[in-house]
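With one protein chain removed, the remaining protein chains of the complex are shown where they sit.
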Amino acid sequence: MEKSSKNLNWKEKLHEIIYEADTKEGKLFDVVLLFAIIASIVLVMLESIESFDEKYHYFLNVSEWIITILFSIEYILRVVSIKKPLKYIFSFYGIIDLLSTIPKYLSFILVDSHSLVALRALRLLRVFRILKLARYVGASNKLLVALRASRAKIAVFLFFVVIVCIILGTIMYMVEGEENGFTNIPKSIYWAIVTLTTVGFGDIAPQTPLGQLIASVIMILGYSIIAIPTGIVSSEMTKNHTELDSNTQSCKSCATENHKDKAAYCYHCGSELNA
Amino acid sequence: MEKSSKNLNWKEKLHEIIYEADTKEGKLFDVVLLFAIIASIVLVMLESIESFDEKYHYFLNVSEWIITILFSIEYILRVVSIKKPLKYIFSFYGIIDLLSTIPKYLSFILVDSHSLVALRALRLLRVFRILKLARYVGASNKLLVALRASRAKIAVFLFFVVIVCIILGTIMYMVEGEENGFTNIPKSIYWAIVTLTTVGFGDIAPQTPLGQLIASVIMILGYSIIAIPTGIVSSEMTKNHTELDSNTQSCKSCATENHKDKAAYCYHCGSELNA
Amino acid sequence: MEKSSKNLNWKEKLHEIIYEADTKEGKLFDVVLLFAIIASIVLVMLESIESFDEKYHYFLNVSEWIITILFSIEYILRVVSIKKPLKYIFSFYGIIDLLSTIPKYLSFILVDSHSLVALRALRLLRVFRILKLARYVGASNKLLVALRASRAKIAVFLFFVVIVCIILGTIMYMVEGEENGFTNIPKSIYWAIVTLTTVGFGDIAPQTPLGQLIASVIMILGYSIIAIPTGIVSSEMTKNHTELDSNTQSCKSCATENHKDKAAYCYHCGSELNA
Partner (left out) sequence: MEKSSKNLNWKEKLHEIIYEADTKEGKLFDVVLLFAIIASIVLVMLESIESFDEKYHYFLNVSEWIITILFSIEYILRVVSIKKPLKYIFSFYGIIDLLSTIPKYLSFILVDSHSLVALRALRLLRVFRILKLARYVGASNKLLVALRASRAKIAVFLFFVVIVCIILGTIMYMVEGEENGFTNIPKSIYWAIVTLTTVGFGDIAPQTPLGQLIASVIMILGYSIIAIPTGIVSSEMTKNHTELDSNTQSCKSCATENHKDKAAYCYHCGSELNA
């Protein structure tokens, strides 16, 4: 039933290299992609530093074109090598892959136009390329299982925190008033969140004795209730979870992942996998 | 013994819709109420933003009247549909429901008077309507059980934190003195709480080397003892707790809640429930 | 072997009232003492607020004399009613009880003298009266057992935190330098502690890109390693600890406490207890 790696046609070979990491070429492809993603993010950051952008504008421009063309080729190859391209194109990663390549091309069309400001925003979309890195974090499965199991409790906790901040923020607005920086209720709620989460920027701080007393209560409350999410996750982690299968294979027809280690057929669409 | 839903008189029907969430109408009522509460809170917030209030004063005024009338109708229906209205009226939620409707009516009586400032404060009481949302959080029961079990230990911990802050605040008042912002002992204690809970506003900060040394000790202490409430709650959560019954039924006579899933009679007053 | 409460001589009666909380009179004595301690601390705080001290100087002065005389009487009764007074006088609580009464008497001797500044410091010693409250926290035993068991690990953790702060503070002194507020190494270490413990006053903040990068590493480190003391205490708390006996009896001869509930003789000196 199994085909030897030699007998695969070019599309199947490409699929194995791009979507899987079992072969030597597949691993090399992934490492190159990894560095390209990191390089593209570093470029976005450097471009935002004005003094750097002025000095090395030409270098940044060329580098971005290289990265953009690389990502474009990758995108085309991904579309070509899969059996059901539309499923990939409209998948979460498909959209991110496309959005990663667009901004630089738009700058080509819109050059010397007045829409440079909007373009700038589009360019920043490239930072989402970092989400591609999520593909390399197979070990996060166990963590996610524990978090998913405690989802309901954490939601209740967050709901409680938000309500407490709304009530305490409103009280602080009444106590401190506009003259001490608590200019309106949303800002007071923002301050209550800053304080309860023990961040404490200090841009707004209570001035009246009563305000400082209430602030003390908020801080001690925030200091204590952090025990709640911690307790939830700790107890969930202490339980035994069964190991999840982690396999880098990806179905050639529908791009489904997370196949069992010994799977011969896709659990989603039933087409044959390279065992 | 059980009556069919069709045979209930209007009072009983109303009670089922308003106080319970077993039927389709009951669920719809709850969802509408939920949105009305959130809308009313958003209105209070928007009103406190001066620039917004100036622009959209008419819109805010009309919206508040709509919400106020809706809550008034709800309040009247709640009083009418229950067998023992006084018990509801003087219950915690009964008082909040009443206080939620009053402020706008008072603004009608007191219009053009000098008591607009005090009125403003009364309006803010409506933020407590948010507590009504607690009704929808049945999943919080387990959390509360764990917290209640560790109540004594957490009280001891908070007592310890407060004593440490009083002693350290007094020491800092002696070390730093009034010229560095530690103007009196209560303010120094406030600073000690800000520091121990790792909030750190920075409005007051030690200037002398000795003060900074003591501050370092306070910070490391605060950073370490946060482990105590966390340890308490974690160990409590890790224990097995029996599931609590959660049922949306509410007694028609006395408004008692938390009935067992199969309960046919109110555990509090003994009157029959809709099974 | 047991004497009836009626047959006790006045010293034994006094001992039972002051040192124990089994009888009605003993409980009343404790509650009165509790309020006297809290009142005395509030007085110290109020006195430090200049505006309050100017207005109500006479009231504060009289109140302090009343409290001081009350504590003096209590101290004398404690010394008189115990069989081995020296053991009490030189015990931890004995010294605190004495120090609580001294400051006001010294103000009597030193009135109109030039040593008012030193006196002020002595007055503040009264805040240590709060430590008397520790007597009422019998429930803290379990917590202390868990903390004592994890003492060694927490010491290693704190040692590690201090070393990390010394190294990182020194690096930041080299990177940021004196012009950005990192004026010397101790101050840089202080800043590193402020940052690692997630307090973040903001009185000193890195200005150079490299300094901000290192600061980011410190912050993420501090955010992660807080898991260590929490993990230590959580795992210690999760273990089963045997219940400790908590009994308010105190030996008439040597003032030893923590007797077993059914103890008839002092476990420390062997003299008879009121069973």
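The chains carry the letters A, B and C, assigned in the order they are written, with residues numbered from 1 in each.
Here is the rule we use: a contact is a pair of C-beta atoms (placed from the backbone, for glycine too) under 8 Å apart; a residue touches a chain by one contact, two chains touch by 3 or more.
Just so it is clear, the model here is predicted, and its values are computed rather than measured.
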{"item": "Missing chain: touched chains present in the view", "value": "A, B, C"}
{"item": "Where the unshown chain meets chain C, residue by residue", "value": "152-153, 155-157, 159-160, 163, 166-167, 170, 173-174, 183-186, 189, 195, 198-202, 205, 209, 212-213, 215-216, 219-220, 222-224, 226-228, 230-232, 234-235, 238"}
{"item": "Absent chain, residues of chain B that touch it", "value": "198-202, 230, 234, 238"}
{"item": "Touch list for chain A against the chain that is not drawn", "value": "41, 44-45, 48-50, 121, 124, 127-128, 130-131, 133-134, 137, 139-140, 142-143, 146-147, 154, 157-158, 161-162, 186-187, 189-190, 193-194, 196-203, 222, 226, 229-230, 232-234, 236-238"}
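In this text, only the chains that are shown with their structure count from here on.
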{"item": "Chain separated most widely from chain C, comparing mean CA positions", "value": "A"}
{"item": "Rounded Å distance between chain A and chain B, as computed from the means of their C-alpha atoms", "value": "33"}
{"item": "Chain B, residues touching no fewer than two other chains", "value": "157, 186, 189, 198-202, 222, 226, 230, 232, 234, 238"}
